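A short write-up of the structure that comes next.
All protein chains but one are shown in place.
Coming up: chain A.
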Amino acid sequence: MIVSKPWNELFVTCRSVASIHVRSLFQTSALLQTETEGLLDDDEEFRVIDLKKTSQKSVKKFQREEKPVLPPRYTRMPVDQDWASVWPGPRSFHPATVPLPMFQGNMSDGLPPVGKFANAELMKIPNFLHLTPPAVKKQTEALRKFCTAWPEGLETDEKIEQHFPLEVITSDYCHSAPKIRDPKARIVTVKFKVKALKLGKHSKDKFKRLCKDNYSEERDDVCIVADRCPVRKQNYEYAMYLITALYHEAWNFAEWEKEKSEVDMEYYDWDLNKSKQSYVQLKCWPGKPNPETVDFNTPEAIKYRNAVTDLFNKGEDVDTLAKYKEAVKDILGLS
């Protein structure tokens, strides 16, 4: 029966049988799909190299599912809401949360200023929306129960300075982070005024020089920051040790300190300067200058001495110059 059929028909039947077979395969396992297709191709025709790659499958673009956008939060806010609970802490500006018509920045000619939405300028600047007067009041009320009354006798800053000359500054923070330790907690800053220490003329100067940059000429205080030890207590004790060591070292007088010259002086001393020689020369004219014959305690000499000292120590301005002019006129006998 097979032989009697023409070759064409035989080929068609074979193909149909194969296709049925393949269909059943499809149903059993999708994994075998490519394999069977390859087998089929092998059976049917030679593969052709597609150099131009004309028959590429079109890739379908991934589209994100659009979610519905909610209206800004401020549209749903009641007028009498508690703002302190809406904006409890410091936070960068958010346009949907702040129910205020805000503008920041300028546009070019004729355009209105930029509004609060998508405005990076408003986010850059610090805002104090968490520090509204009612919020501050609320927080202070909450803290009040932990406070004690202000001690008597410490009403003014001067009194505080007198009774507590040493100021110790540390920081205590709790973080809501995986690590609750605050790295600043171990650092101890100690501040005190130099006048609070009992120092002489020499030791005061030496103390200031030993303190170097830690001493502030402007405020006349010393600020020591101790951060080299791992624990706060150790740092505090180290700071106290430093103060003690500085104080006692300042009182020591070393032999080499006698070599201090006029250039090293921290203030202008009239007696050590050329101005005194000029004065002697003036008073001894036309003889040879001899400091022993000159009286430095006359009112005009004292006035001149103070005027020159002020000019250097207080700085040059209209007042000190006027004083100097007057003093010079006195010693020259012009007034």
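What we mean here is this: contacts are C-beta pairs under 8 Å (C-beta built on N, C-alpha and C of every residue); 3 or more make two chains touch, one makes a residue touch a chain; residues count from 1.
The definition used in the following text is that contacts and distances are computed from a predicted model.
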Among "Small ribosomal subunit protein mS29", "E2 ubiquitin-conjugating enzyme", "Interleukin 19" or "Upstream activation factor subunit UAF30", go ahead and choose the protein name stored in UniProt for the chain not displayed. "Small ribosomal subunit protein mS29"
Filtering A:93, A:207 or A:324 for touch with the omitted chain leaves A:324
Please pick, from A:106, A:216, A:244 or A:278, the residue that touches the omitted chain in the full complex. A:278
So which of A:133, A:178, A:287 or A:333 would be touching the chain we can't see? A:333
Chain not shown, touching residues in chain A: 273-275, 278-279, 281-282, 285-286, 304, 308, 311-312, 316-317, 321, 324-325, 328-329, 331-334
